[in-house]
Each structure stands twice: as structure tokens, then as C-alpha cells.
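Heads up, one of the protein chains got dropped from this complex, but the rest are sitting where they should.
And then subunit A:
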Amino acid sequence: MASPSAIRDKLRKQRRSLQETLGKLKREGDDEQALFPSSRLSEESLQTTMRDAQSSEEDPGETLKQKLRAQRQMRRKRLLEQISTQEFPADDVQELASARHLSEDEGSSKRTTDLQRTSLASKAPKSRASQQFDRFVTRRLEEKLRAARSQGESLQRQEASEVDASRLRGLRDRTTVTRSDREVDSEADSSTQPVPQAASSRVKFQESSKCVEKERPTTEEAYNFFTLNFEPEPEPEESTSGKSQKQRKTGEDGGQEPEEAEEPSPEQSQDRNEEEPLMQDEDGNVFVIEQTSKDFVEVKSAEYIGLRALALRHRALVYTPSSQTVPISVKLPENVRPRYLEEEGLYVGERPTVTSTNENILENRILKMEEGAKWFGDDGRIIALPDPIKESSTRPPLFHMEDDLDPALQTVYRKPLNSRHVQQHSTDAADGVAEGRYQLDVDVSGLIFAHHPLFSREHVLASRLAQLFDQYLSRQRNNLAEHLTDKLNGLRNTMRNMLEIHSELSLSQAMQQRIVEYSVEVKNTRLLRDGEQEKDRMLLKSLIKVWKELKALREFQKFANTPYKLYLRRENVDRQSDERQYESDILSEVWELEAEGEVDYQSKLAEYKKQLGEWKAWKRKQKSKKKKRKKKKGQTQDETEEEDQEVSESEGPDEEGPPKPEPPEKLDFEVIKQQVREKASRIRRKPGEANLIPELTASGKISEAELCPRGELARREDVARRSVFIKILYNDKEVSQTNSRMLTSDFRVHFGEIFNLKIVNCPRSITLQVFEEVGSSCLLLAQVYVPVPHSSVLPANASIEEFEFSSNQRVMFDHEGVGSDVPLSFTAEGSDNVILLTSGKVSCCVSWGVDEDDVPLAPPMSQHPSILHGGVGPVDAISHIGSSGDTKKISEWAMQSRLDPNDPKNASIMQLLKVASSGEVTAPDYFRLEQLQEEFNFASDEELAQSRRFRLLALRNQEVPEFRNYKCVPSREREVTDKVFQDYEKRLKEGEIIDTKEHLDSHRALVAKYLQKIREAVIHRFLLASHHFLLSDMVIEEEMPCFGGAHLQRVPDRHLRDGGAFLELRNPEPIEMTGRAELLMILGLNLFHLAEPKRPLKPQRKERKKVTAQNLSDGDIKLLVNVLRAYDIPVRRSQSSKAGQSQGAIQASDWLISQVQVRPFVEVSFQRNVFQTTTADGPNPCWNEELQLPFRAPNGDYSIASLQSVKDDVFINIFDEVVRDIGMSDKDKDKGKTLHTRVEKHWLGSVKIPFSTIYAQSRIDGTFKVNTPAVLLGYSKERSSSNTGAYEAMQSLCQGAFITLFITIEPQLLPGESIREKVGLLTCRHDDSH
């Protein structure tokens, strides 16, 4: 890279040469015409020279250049032809030709270098920097050219200025006209374009530059390019220069600059054309131009146009509407007065608000426009639509979000939960109870003992008194007797009225019917009233009696334990009116009774008459019969004796049949009166007798302790020692307990505590346990079950209820306390015993809680069906009936039960009935959740239920045992036969019937059934549980062999234990699937293993990968049985002992056989497959053979539960292989002797190993004792023949043969928890208990 100064020098030289060339060019312009004809010739010669240059250079990259060149020349030819053919101004063509000639004529050497440069340009990527640079150079040159042009122009002017001008014009015209249709021009044009366009499109520039390379412009074009095109747009140039400056800098920094600098731009090459004559003398280095920024950068001051000048310029171009108000006359057509619609009473919408200045500006502008007037309305204002903006926002404000948000939409802020808790919520289960939002308030207010062991006699009486009084009060409150009396009077009056009104007229049928009804009603009511009155009377009497007893007792014992006092207030009544009323009452009753008696009598009489008639008829018949008989008797005396007997026999019962009816007694009026009076005196207050009103007060004094005898003192002390508390149990779990309170002398305990129970589980029961505390020991007195309140029961509307309790514990004291469950008598002689049990009442109140915002913390009703059944709170039954909308039934019921329409209690029903009867209440008799569902159904429910295929699929999904492993469900309905369900249905049917035949007694059968149920339940649970996986079930940490070789280490390479398990995920714990790097630690540990000695001869069994039995199929599992060796196999007895064997020929073989002690082999059979080992020799054989037995699970079900239930056993039999000679065949006697032998296998013993054991243990490795029969014919223990040493003696202790086995399952299966064992255990226990 040359120094910048050198570059500058070169540039200067170039400039100079350029100027000179230009001068020359102008001069040569004169003799253009002369030169033109030879241009084509010269070009052809040029081509040849070019080719020579190429061949001489031998540049490998020249091929591209060649192509380019060839193309270019072809084009040029075409162009020249075009030029010649098309009739253009001769001047232009000549000029072009001359220019070309000039450039091409300048010498072939220059040409080659030039080409080199162009090729370089085409070769090198046209980077942005180079382009900018090119442009820059171009401009610099252009400036020089401008100067030159002025010179040239002056020269031309001197000669023929007229022609020149026309030519220039022509050139310009040409550029505009021929741009599209002539290639040369487009190229020339594009070559003139780049500088102004460069800023906008570099790509274009590139193309154009390429074009330029292809088609070298003429001098004239170049001249035009430099002189003409840039004048109108000076500004873009500036910007490009600025850019180029910048990019130049970056290029310098980048270090790629030299190459880029060397790239000659097309413009440059054009220039070179002009300066070629000068360049000829210089060396090739000239073209490697290295330039500095200073050469290209020109600092210019920013262009500034003064404000005023700008304003002036703008005024010419821009119209600024004024903000002055436009007079109306201008806006409207002439001679039209503004018309205001509003004033005419028409509705005009409110215009949108626009500031007046803006409106004025708009109006002014519109007026300037064509048809400006059409924008104005009749009122001279701009036409506007009414204001579209609504006054209030459509979307309600969200300020008080929490206040009245739909409860369904309310959100709860939840703390991030641990995964354990998250699991509990299912996605769609809105099980609110589980969220602990509900609260039960249990208010335990107090406890009253109705009887307590520590009651003294007086207490017993007092409590009885109190109870009676309570009863009295409650009766008084209801006042049934009074109510019934009123009713009775009312009924009597109506009846009387009716009779009076209709007395003269004959009673109609309906009337009579009504009267009968009334009289029945009266009778019933009277009976009821009498009962009530009697009860009242009795209560009062017993109250007084108890009080008398109490008084007597107090007097007797000379102290008082209870504060009760009974006052009897007398209410004097007016004797006369009372008597009158009494009498009239009795009279009316008597009347009624008489009437009733009359009716009764009449009916009885009618009955009597009827019966009498019957009787008489019978009698007559009888008489006639007798007469007949007598006649008969007269005729045939002898025969009739027997007959008579018969007749008398047959008539015997007839005579007894209809007895002679007694005539009914006519009721005596006096008797009735007497009866009524007696009754009245018994149950009613006597006329004139004062009305007694009892009042119980606790105003009495309890005697001081010193006044009491010893026994009483002891009792009182005992009472003082005792205290009572209550435990609250929710769902049978203790949740809280009250403070213990001392028992007071009145045996009332006040707690007044409220317990707020935050509920998680659905409430089933609330229990209060009453405990009595004596010293440190507690005694459960009683349990009180409190019903779970209805969810509408809140503290505000809950009332305190009393729940009675009692306990049957027997308590006796040696002091005054009466005890419990002890006979007690108040009479002196000990009769009239009563047994009192500890009892009392707990007053408490259970309601659902409310939170701070008074939101009830109660569950919605539907969630607690149990509660709805169990504890129904104070619910208005009628409103419930009403809500059900079944008014018809109510009215029916009201008719039947003859509701009293005047009774205020029935008011609501009456109201309802009235509404129901008057207004048309057309409530549908059903409620549908999903409307229009039925109308759009494809099929009915029954059809869906009948589908066998669906049933099969659903049952399989439910994992019903019969279908759990049903592999192929047919796709068509008809392919599913009913047979499939037979077993299942049979089982379902049998579930209900208990078969007693199979068992000894029915109880056993029941137990067996129960066990079966439990077993099913357990299996079902197990199945459910098998869908829940723990992390360890799903992720296996693969073991990776480490340095130790045989030793294995845990490595955190986790993967899923079983893909199948993962597919069945229901609700897994969130599992993280990322591994943890614990490798370093393991590596450290493994270093120690390196030091351990290696034992290649001691093979160890490796731990294998475990597989869950889920994605397995038949043939995947094999049972590996490795038969290693056996000990002490019985040996054959010596053959000599065998009798009946022929000596001689067999002798030799016999001897051989006798040499062989035993030849045992092992045969393993499992699931009908039999495999056997090779035969070994001797009583201690060693096989060391591995047998693979295929395993098939029942029904192809390879789940854990199924595998556990496989009941197959592996049988390992040891046989002795005996080869017997069966003699020579007779057939082949002539041909020679053929020896026939028979292989016999003699069973020696067996080992049985159940598959379930192998599965549970996953492998079995050890020596087993072979089960051999006690006597094995033909075999004996080897030991007997061998010498007996001490060791042998030891061994003889454990008799029998042994075999060493190793059994395992391939692949290794995961043994599951054995539920079957649990169930089995349960069975055993259950059986034991019976």
C-alpha cells in the first residue's frame, strides 16, 4: 500500500491528464465525422488485441472476464447496428462513434490494463465503501470536468455555436425519449443516474455500474453525465458525501481498505478512458490508487435559508387559513338567510365540542376549496353529526371490586402451597368443605340435672316439683283446653243457628249431612277437651301433692335443701255466673249426649229389627222343618232313627247360629245427666271454686350447714367436691372441652362458652359428653347427640335448645345422697318405690358461623344430604310445601283434615290455598336443569344403557374383575353378545343370595359373604391405589458401572421407571424431571474401590433393572432355573440283591451298571412346560445348567395383583436314568445280534417351589432338601455303603438329598405389596373368632 502522499500525487497527475484529455477531446470533436466509418473496423481489431492480452496474462480468474467481455462486445455490435439502422440525428451517432473510436483507438495496451481493472471491479465484491468511494471520485472528477467544459464551451462557441447547441438539446431529448426502448441509452442513462440515486438505492447503482462495465459510455455521454445531470439536485450529493466520509473512515478502521481502494469504479474507468493517453507512460502501479479521506472529503457549511426567505417561499406554496370568524353570508349561498332548525322546533342533536378557533380555521379552509359551500348546513355552520360520546361509561366502574362481586367470581388469595396440599384439590371438584371455610359455632350454655346421685330426698321432690311446674307452664302457654272449649262453643252455636234457621223448613239432604258432620265434630272436640281438662286438673293436683310432700319432708328433716316454694294464687270467680255457665255446659253436653244416644239407639234399633226379622225367619223355617220331620217319622218309624240323628246333628249348629237379639236399651236421660255430672266434677273445677294458679319461686332459704345432720353435711361436702365439664366431639373426634365448673347445691351448671369449630370434613355428628370430675378422676356421665344444624341456621336465628340425657350408672352413697339406679321410697313403710336414674338437660345451641362481613360460613345445602335427613332445624314446613308448588295436594290435605280456617296457625296455609285457587299458578310439575336437552337428544337414556358395547367399555374402564383385561372390544354393537356379561351378572346376582348349602350353618355363610365383600373392597382399593404413584414408582435412577467393575454405584441418571405407568397417570405428585449432579461425590467414593482386589474367578450376580409388570405381554417373562448341583442322592442298590435276574449273558452289562451308582438328571416343570438337564453321574452330581421356562400370566394380565395371584408351582424332579437291556430281538437272529436297551427314569425326589414365592422374593438362591419318599425301592443312601467317619455321622443327622438351585424371573419384576396375604390373614383371624 502506497503512502497517502503518493496517492495524492497520482491523483493530481490523473487530474492533470484528465484535463488534457478533455481539451484534446474537444479538439477532436471537429474531425469526428471523418473518424466514424473506421470505428467498426477498429473495434474488430481491438477485439483481437484484447484476446491476445487475455491469453498472455493467463489469469485463472479470467474466464469470467472473458464471458463478460464477449457479452459486452456482442452487445456493442448490436447496438452499433441499431444505431446505424435507426435514423437518428447524424450528429449523435457520429459523436458516439467518435467517442468510442477515441477511447478504443488509444492503444491496445491501455485497453488491456483497463480491462484488467474492470475485471477487478467485477471480481471484487462491490462493497458499500467502494461504491461510496467511487461516487466521491466521480464527483471530484465532475468538478474538474465542469471547469473543462466551460473551457470547451468557450472553444465551441468560437466555432459553430449553433450546431453545438442543437446537438446538446438533441442529446437531452434523446435521454428522455429513448430511455425505455434503447439499451444503450438506458445504460447511459443509468450511468448518469447513480449519483443522485445512490442514496436511495445502492443495488441499482451496482447494477448500473455493471452495465457500465459492459457498455462503456462514449465520451459524449460521459461528458453529459458529468455536466448535465447534477445541477438540479445538489442536496442529495451532500448527504452522500457525508456518508461516504463516514464509511470511508470505517473502511480505514477495518483494514480492508486497500483492496477496496484499488477497486476502480466504472466511473473511474470512464475517466480513465479519457486520460488514457497520459497513463500510457506510467507503470501499472498507477491504477492501484490509495486515497485518504482528505482527498474525498470536502467540508461545507450547512445550508441555511433565512426565516424570512423561508416564509416568503412558503407563502408562495402554502395556504394558511386564518382563524378569523367567517361571516355567515359567505358560507351560505347568496341571498339566503340562515335557517335554524332548532328554532323551528325540530330536534337537533348536540354537536361535538370543537373549539371556535379550530372551527374557524376549518371553515376558512373549506371555503377556499371547490364546492366549499356544500359542507355548510342551512344554519351556516358546518354539518355535523350529533355528539357520539355517551355521557356515562358503558362499563361500570370497578372501584369496589370486592363489595358486590358475584360470589362465583370472587377470588381468594392463596399462599403458595406445598405440593402435598395441592394434590388434595382436584381441578374440577369444588369441594368447598375441604377448604376449611366453614365454621360451626357450638354454644354450650348450661346444664341442669333432673336427677343426680347426690340429690337428697328433698332435691328429688323439688326437681319433680320443678318439672311438674314446667309442664304446667308449657300447658298454660298452649292453653289447649281453653282453645278446645272455645271451638266447642263455636260449633254448638253454629249448629244451633242452623237448626233454628231451618227448623220450619224441611232439611235438605246437604243440610242434614252437614249437621251430622257437625255433630261428629262436636263429639270429637268434646272428647278432646275433656281429655285436656282432665290432664290440667291432674297436673294441678299432682303439683299440689308434691308440694305437700316437700313441705312434709322439710318439716320432718328440719332443714331445707332447696329454695323452691310453691304459691297457689286463688282467683275468685263470680259464683253465680260460673254456676250458670257450668250448668249450661252440663246441660248442653247432656243434650248432645242424649241426641247422640238417640241416634245410636235408632241405629241399634234398626239393627235389632233387622236381626230380629232374620231370627224370626229362621225360626219359622225351623218349625216347618220340624213339622216335616214329624210327618216323616210317622211314615217310616224304623228308618228315621238314624236319619233323625243325622238331622239333629246337622241342625245342631244352625240352632246356635242366629241368637235371639236383645232389644237395645233406651238411654235414660237421668242416667246420662248423672254420668256427665260425675265426669265434670272429676275433671273440672267446681262451680264457684276459686281458680288456683300455682307459682313456683326459688325464694326459699337453704338451711345453713350447722343446722343439718351429719349425713346431709357429708352430702353437701361431696357436692362441693364435684365439678362438671363437657367435651365437644365433632365427627367422633374430640375438639374441645369446657372449663370444669363446680356443682352447686341446685345442680345447675352454667358454662356459657361458645366454640367455633373450623370444619374441614363434612359434619356427621356433634356430640357433647358430660363428665363429672371428682378430685382427679373423671367419670363420663352421659353423651348428648346434637343434630347438625340446617345450613340456614346462623347465630342470629339459632335458638338454644335443651337436650335431655341420662345415664344408667348405679351409684350409691352412705350419706344423704339418694344415689342413682337405687330404689327410693318416700313413704314410711317403704312401698311405692321409684328408681331414679341420673338425668338432666344440656342447653346448647349449634349454628353455622359468620365471618367478619356477616357472610355465613355454611355449606350450600346440596352438599349435605345427610344433614337434610338428620337434623332439620326450625324449618317452616308449610313454606317448604309451598315452595314445592304442589298446591293441589295441600288443598286435598286441608279438605281431609278439616283445617280450621280461623285458626291463626293455619293462616299461612289458607293464604296459600286462596292464592292457589284464585290465581292460576301454572308452575310446571318438574324442573329441568338442562333445557331443550331432550328435544335435541339423538337417543334416549335407555338406548344408551342398553348398548352392550358401551357397557362393556365402561365396565372395563371401571376395572371390574371380569373385564379388567378384556383386550378386544368389538367395534360393532351386534358383535358383543350377551354371553360376555353372563358371568358378571351371575356374580352380581349371587352377591345378594346367601347360599347356605355350602356351609355348615347360616352364620358361616354370612361370614363368608362378608369376607368376600371385604376382599372385594380391599382389592378395589388396591386397584385405586395402584393408580397413584410416588416419585420412586415413576423415576428410576439408573445404575452406572464405575471403576470398580463389578461394583455398581448409583448415578443420577433418572428416567421413568415405566412408560406404561406414566401413561396411566391420574394425579401424580408434581415430578421434577431434572437430574442432579451428584457425580463428584460418587467419583470420590469410587476411587476407594480401585484399591480392592479383583476376583475374576468369583463371579457375582449383578443387580438387574427392575420392570413393573404393566407393559408386558405373553412370552416376555421367563423363569430362569439354574440347577447347580445336588448332594446325597440315593444310589442304586447293588444288582446282586435283585432276584429273578438271569445270570450269564447279562453279567457283563450288569457289572457295568452296578459300577454306576446313580445317573441323576433334573426335570423342571412349570405351567405344563417340562425341561430337563443332562444326565450327570454319581450321588453328588454337578449340572450347572440353566433352564429357561416360559411364563404366562393368567388371562394375559401382567399387573402386580394378577401376578401375585398366580398359583402355579415350579416342580423340580430328580430322576435316575437307568438303561435297561431288554434282550436281543428275535427277528434279527440270523443277521446278527441287536441289543435293545430301554431308558427308564426312576423318580428319586422332588422340590416344589411356588411361583408367588419367586415373584415375591424376586430370586431364590440356595440349597433345598429334596422330598424323597421314606422308602425308595431299589435305592439306598450312599452313606450306608461308605465308611462312616465323624463327619459322615454329623451329616447323617440331616437325612435326605439336597439340591442347589438358583431361580429368578427374567426380566426382573417389581414385587408389589402383597395384599392377598393381608386378606388371607384377615380371613384367618375372622375364622378364629368364630
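By definition in this document, a contact is a pair of C-beta atoms (placed from the backbone, for glycine too) under 8 Å apart; a residue touches a chain by one contact, two chains touch by 3 or more; residues count from 1.
Rule of thumb we're sticking to: contacts and distances are computed from a predicted model.
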Chain excluded from display, named as in UniProt, from "inositol-3-phosphate synthase", "B9 domain-containing protein 2", "Small ribosomal subunit protein uS2m" or "Proteasome subunit alpha type": "B9 domain-containing protein 2"
Omitted-chain contact residue, chosen from A:R308, A:K390 or A:K415: A:K415
Identified contact with the non-displayed chain, of A:N360, A:S445, A:S947 or A:N1180: A:S947
Among A:N358, A:Q602, A:N808 or A:N957, residue touching the chain not depicted: A:N957
Hidden partner interface residues of subunit A, rising order: 395-396, 398, 401-402, 405-419, 422, 426-428, 430, 929-930, 932-933, 936-941, 943-944, 947, 950, 953-954, 956-957, 1063, 1065-1068, 1070-1074
